[in-house]
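Here the structure is laid out as structure tokens; the discussion comes afterwards.
Note that one protein chain is taken out, while the other chains of the complex remain in position.
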Amino acid sequence: MVSLQNPVSEVNKVGSVLVIGGGIGGIQSALDLAESGFKVYLVDKSSTIGGVMAQLDKTFPTNDCSMCILSPKLVECGRHLNVEVLTCSEVTGISGEVGNFSVSVRRRPRYVDIEKCTGCGLCAKFCPVEAIDTFNKGLCDRTAIHINYPQAVPLVYMIDKEKCIGCGLCRSVCLADAITYSDKEKVTTLNVGAVILAPGAEEFNAKLKSEYGYGRYPNVVTSIEFERILSASGPFSGRVQRPSDGDIPKKIAFLQCVGSRDVTCGNSYCSSVCCMYSTKEAVIAKEHMNQIEPTIFYIDMRSYGKDFDKYINRAKEEYGVRFVRCRISKVKEVPNTQNLRVKYETEDGRLSEEEFDLVVLSIGFTPSENIKQLAKNLGVELNEYGFSKIQPFYPLETSKPGIFVCGMFSSPKDIPETVTQASAAAAKAGELLSSVRGTLVKKKEYPDEMDVRGQPPRIGVFVCHCGINIGGVVGVPSVVDYARTLPNVIHACDNLYTCSSDTQEIIKNNIKEYGLNRVIVASCSPRTHEPLFQETIKEAGLNRYLFEMTNIRDQCSWVHLHDPEAATEKAKDLVRMAVAKARMIEPLERLSLGVTHRGLVIGGGLAGMTAALTLAKQGFEVDVVEKNQELGGFLRKIHHTLEHENTQENLRNLVENISANKLIQIFLNAKIEDVSGYVGNFKTTITQGSEKIERDHGIVIVATGGEEYSPNEYQYGEDPRIMTQLELENRIATPDLEKLGNVVMIQCVGSRNDEHPYCSRMCCGESVKNALKLKGKAPDTNVYILYRDIRTYGLIEEHYRKAREAGVIFIRYKEESKPTVTKALSEGKEVLHVSVFDPTIQEDILIDADLLVLSTAVVPPKENSILAKMLKVPINEDGFFLEAHAKLRPVDFATEGIFVCGMAHSPKSIDESIAQAKAAVSRACSLLTKDVIEAEGVIATVNPNRCTSCELCMQVCAYNAIEIEETKRGKTAKVNSALCKGCGACAATCRCSAIDIKGFTDMQLSSIITAMR
Amino acid sequence: MESAGEGWTPKILAFLCNWCSYAGADLAGISRMQYPPNIRVVRVPCSGRVNPYFVIKALQHGWDGVLVSGCHPGDCHYISGNLVARRRFAVLKDLLEYFGIEPGRLNFSWVSAAEGEKFAIVVKDVVEKVKSLGPAERLVKR
Amino acid sequence: MTPQEGFSPDIIGFLCNWCSYAGADLAGVSRFQYPPNVRIIRVMCSARVDPAIVLEAFVRGLDGIMVLGCHLGDCHYLTGNYYTEKRVKTVKSVLESVGLSPERLLIDWVSASEGERFAALVKEFTETIRELGALGKEANCDIQQLKTRLAAAKETLTRDRIRWLVGRERELTEDKNVFGERVTQEEFDQLMFQTIEKEFEKRKILISIGDDALSIKEIARKMEASPGKVLRNIVSLEHDGLVSVVGIEGNSPKYRRVRG
Partner (left out) sequence: MDDVRVGVFICHCGTNIGGFLDVLRLVDYTQSLPNVACAKDNKYTCSDAGLTEIKNAIAEKKLDRVVVASCTPRTHEPLFRSTCKEAGLNPYLFQFVNIRDQCSWVHMQEREKATEKAKALIKMGVARAALLEPLEETEVEVTPCAMVIGGGITGMTCALSLAKRDFEVKLVEKEERLGGTLNSLYRLYPTQDEASKLIQAKAEDLQKNPKVEVLTSSEVKEVKGFVGNYDVTVKHGENDRLLKAGVIIVATGAEALKPTSMYSYNGENIISQMELEQRLEKGKLNANKVVMIQCVGSRNEERAYCSKVCCLTALKNAMLIKEADSNAQVFVLYRDIVAQGTQYEDYYGKARETGITFIKYSPERKPVVEKGSVRVYDELLNEELTIPYDLVVLSTPMISHHDSAILAQKLKVPVDKNGFFLEAHVKLRPVDFATDGIYVCGCAHWPADISESISQAYAAASRASIPLSVGHVKTEPLTPVVNEDECTGCSLCELTCSFQAIRVEETEKGRKAKVIAASCKGCGACGAGCPHKAITMQHFTDEQLLAQIISLGEVKP
């Protein structure tokens, strides 16, 4: 779609990218780009990054703790040398051209110096002014100077100027001197080559649906409020309590589609995520408090994603979540108890009423006014709902060249799809700017490392007061005195804030002055501050692993506020334990691995071709291995999209482009015979006919696609009038489609059953598409769609609505009473007799079908399992490849250097496959753009003298980092340092103590244990 | 070794995985949730790193109880390390019991990065439990 | 309201050394007669009168309190009486929360030469208090409730946020705040009112769950407040580590004050 009208001369391009929105999407884009050689500006209007994900308690379908998986990414983003985070900032305008934009950014004052604030929280402790806690959705209060949540990045407080009365207390109590009342609004201009829009979307304002009583009845809450209620760090500490009286609600009703699929409020689209998150909330609520009985009132259950249906089934069976298909008419409060009576109409038209203790409104998402304004400022076209306009084959491109989009801003979507798109958008920006890659990134230079091996330990101990956070409870001077008495401690001192920049200079000077070769900081959490201190000692010429940190704040002073004496003693113990370990620590090397700058793409369908082309555009060689004799895969059977795009034409273009690209080598009729090696250094054997070809690759992208299920249900194959959806599509594409009276489509053929328990995701849209085509060609054709749930998620919902308007008849059937097809003679003709029980009128319906169309499942190719073994990557129960993490690493494998995209991962649509393919490339680029990859320093090592090659370590290693090797002295386990992550499961499992973990050796840990007084 | 006389309080060694439980302990701190000062934390990359031998060593060196805490099942930063740990400690617990060590001295829990309060409760419980058992003397080297 | 039969109110007067105490002396020297109900406590400056001490006097059952200082601008310590004025205003606001008439607390200025005025003020104030009756008569509650409320009120006035705000009122409303802006009196009063309300409610909660663990509904009943409000305050108190859940009875978590 996007043809660059004014191809920018490569000379003028700028090697930096602006990412707007600091939610999970923006963070992912920023990290991908920064890792692959671009300078990134990450702009967020809030005071901290993290977006909606930071507010969630758990995530579906794995029930992962949202904060657990998000916070490492936040920290990485905050510390990355090439990501500049601009908080409290909004983009107000853009000029220039693609490849070289000038973007003006308005930066609101924060009134707290980001450089100086240590996040200690004293200011908020004393601030006399209360305000509504918006992060907790108004369920509780916060102070005028505040931070959104304790793990926030940047960990810097902010003054809510609206609420602040300017009393000056925060400045008085701030020991870091970080309060700056003189802050003014500033406008800065950023020069960037591309822009990625990841602004997310806003929750639907539930007050607009007044029939549900939100805002009037305290016990009607929105789903996002309920997330906070569930959250362990939320207002009720994770106890499920209702706002009216703090009681634990027994019966909770979840009302679906509030502000979604609703023409009356202008949001006729489906918000895609609500069915799943409500189910998750129901399950988690039940987990928190077993007495809770959740009920979900829904229209269609749209659990269309990977492993979603399984999740729904577990919710029903294991957790007893009740699902009721109905329409809600009204919610009314019962005056005395403040319980709520929910009035609803069941599918069969019966009116019911039921009383609940709490009602959760599953609100949808809409683009906020703010975002619309942003789009206007940038000149980006919006669709009728206010989402960014995109097209199926260009899912990441806005109407303006050089500005890309990901996440909720193009349509409502869940976290993995957002993350996928974010990576994909990064890939698009990378394509555009590949010629200026690496031009603006900073690299830190360090002095040569001193060799301290063989020297006796000379330990320096730095004890932090953390303002009064530590010093107010723990007797810091006495801890320092005590530290001085410990063996090998050469120097000990205390600091007001050990993390302040002047203290870093002190540490460096002390290392020189006292000849220190081990450094201990006793202060806060290594999770946030260890990298800072490691960098400091590295700047002083010490190996970064010669550092040890002990936490005397979060785990001592703060939790023993009322027992200063015991806290001081504990702090001394902790310092002693740290010294014990520090005496044992040794410098560690990070293994550097060379990288072959060539990628391997397995599969030549849409995903594979897109991946190959994207990689080539980033400047890397690619080999594409396709098992068939033609490129195109599944896409070859699809003729047009719901949006009337000509699929075949797009396919032809793609094939032409890929064939013409000199960096791409295509192997048709080819198979992967063997893959060995590891990240950056794979060796692949490809067989093409009888020929065996050996190739080196730095990364592997798995894009083996999916196949159409061949049904044995409904007499398929026995009658030419019974065909699959794809066959129908083919028929429609031929000009001579005969006139048809009745067409019956049956959904979920081969999906959502015992054999294939998953939803194939695309079939509902496919049926709607074909039905509309049929109706378009001959409006008097009767089209019946027999379905279980209509899963036209996101903006596809619009087409579903159109189909209904066009007279397509939708009849729901239950899994236990499937439609039956019989052949019968009617008026001398043999007709297909379809019978189905219609739950709305509560009786069987008989249709004589001229055509019976089966919406068949997408199934994984059988070869997946062979390939999986070869690559040592997992596949799930259904035979699709299993990514490293369902939420945040949707295209990665746990094994580094191997990625997955397209239907190899799970059934998906064209735009989703394209996005995933590009995402895989983006992830791959963060490796391919480097000449060397640094492996982790904390890794396992094997003592071959002790190893009995029992293979137990191999079994527990989740990263396939251990192999058994033949040596002259027999078999022994060998650790692949490139793959090892250093978790230590092998070491702790080894029966002969043959494995140890560098940086956490048995000796070191034992020394801590025996440091007991 | 001091005896369980007046003023005796247990010393408990806690192995916390870096990604979830250690973060949970941090959150307890940030939220100022108070718990008894009897534990000393050792940070390990993963609960899977904790060798059963460390537990025995701890009991030999005068620690009165051990807590090992990792990510919730499914949340492990290293995919499955916590499950490995769980299996391991189930066996170890039986073994220690066989030696005559009260099962209450070895504790295993899941604490996520968002469960500051849970961490505080776990510590309180463990301290109470070990307190009621008195000093661990059986394995102490004399 | 008709005066209580035979009721003779107990009144304390805090008098500053330099003006009002001298004024009182002058009343004496000039033999201006006034009712004997007032007991004078001499302080160097009316600014010495800590709001919490005023409340303590009410807790101890005093019926009325006078705080007298130099006329504004005449303070021996330049600005002391300006602070007194703000502090007394705050205490009056707290008294209203308790359900007591703010008239039980009088602030006025008496110079060293105003002996007659002093006598008149005492007369008038004694009469006012006599008409109001014994402490708590107007509060419509039993003695126990009154005690709880007064105790809560006293704790409220020892809260650092309130004391800080009182101390800053003058500068913020009359000069400028740290942003160089002036806070309007209405804006400030509203904030102060809300803060007092909130702190008072919180202190009442703490007192009511000092010994027994109670559910939100039970606390609300005891305090005659809405359970939703109580919950909100409890959340904030829990966050500050002042209350904790000690168990769940039926479907209701039970809260108790944390000691220590």
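Per-chain numbering from 1; labels A, B and C assigned in written order.
Here, a residue touches a chain if its C-beta (ideal position, glycine included) is under 8 Å from a C-beta of that chain, and two chains touch if they have at least 3 such contacts.
For clarity, every value in this text was computed on a predicted model and none was experimentally measured.
Undergrad: Touch partners of the unshown chain, restricted to the chains that are shown, please.
TA: A, C
Undergrad: Among A:V105, A:L169, A:A803 or A:A973, choose the residue that contacts the chain missing from this document, as touch is defined above.
TA: Once the missing chain is taken into account, the touching residue is A:L169.
Undergrad: So which of C:K89, C:K147, C:R163 or C:K229 would be touching the chain we can't see?
TA: Once the missing chain is taken into account, the touching residue is C:R163.
Undergrad: At which residues does chain C meet the chain that is not included here?
TA: So the residues of chain C touching the missing chain come out as 10, 12, 17, 21-22, 24-29, 31-37, 39-45, 47-53, 56-57, 60-62, 76-80, 83, 87, 119, 158, 160-161, 163-164, 166-168, 171.
Undergrad: Name every residue on chain A in touch with the hidden partner chain.
TA: 126, 168-169, 172-173, 175, 465, 467-468, 471-472, 477
Going forward, only the chains that are shown with their structure count from here on.
Undergrad: Which chain pair is joined by more contacting C-beta pairs, A-B or A-C?
TA: Taking the two pairs in turn, the one with more contacts turns out to be A-B.
Undergrad: With chain centres defined as C-alpha means, what is the inter-centre distance between chain B and chain C in Å?
TA: 50
Undergrad: Could you put a whole-Å number on the gap between the CA centroids of chain A and chain C?
TA: Centres of chain A and chain C (C-alpha means) sit 55 Å apart.
Undergrad: Between chain A and chain B, what's the gap in Å when you average each chain's C-alpha atoms?
TA: Spacing between the chain centres: roughly 32 Å.
Undergrad: Hey, what residues on chain A touch two or more of the other chains?
TA: Counting only residues that touch two or more other chains, chain A contributes 237, 561-562.
Undergrad: Could you list which residues of chain C touch at least two other chains?
TA: Residues 239, 241 of chain C touch two or more partner chains.
Undergrad: Under the touch definition given earlier, write down the residues of chain A that touch chain C in their complex.
TA: Residues in contact with chain C: 126-130, 139-141, 161, 164-169, 171, 181, 218, 235-237, 239, 241, 243-250, 291, 561-562.
Undergrad: Quick check: in the complex, which residue numbers of chain B touch chain C?
TA: 31-34
Undergrad: Taking the complex as given, what residues does chain C use to touch chain A?
TA: That would be residues 160-162, 164-165, 168, 172, 176-179, 181, 183, 187-188, 191, 194-195, 198, 215-217, 220, 227-228, 230-232, 234-236, 238-239, 241, 245, 248, 251-253, 260 of chain C.
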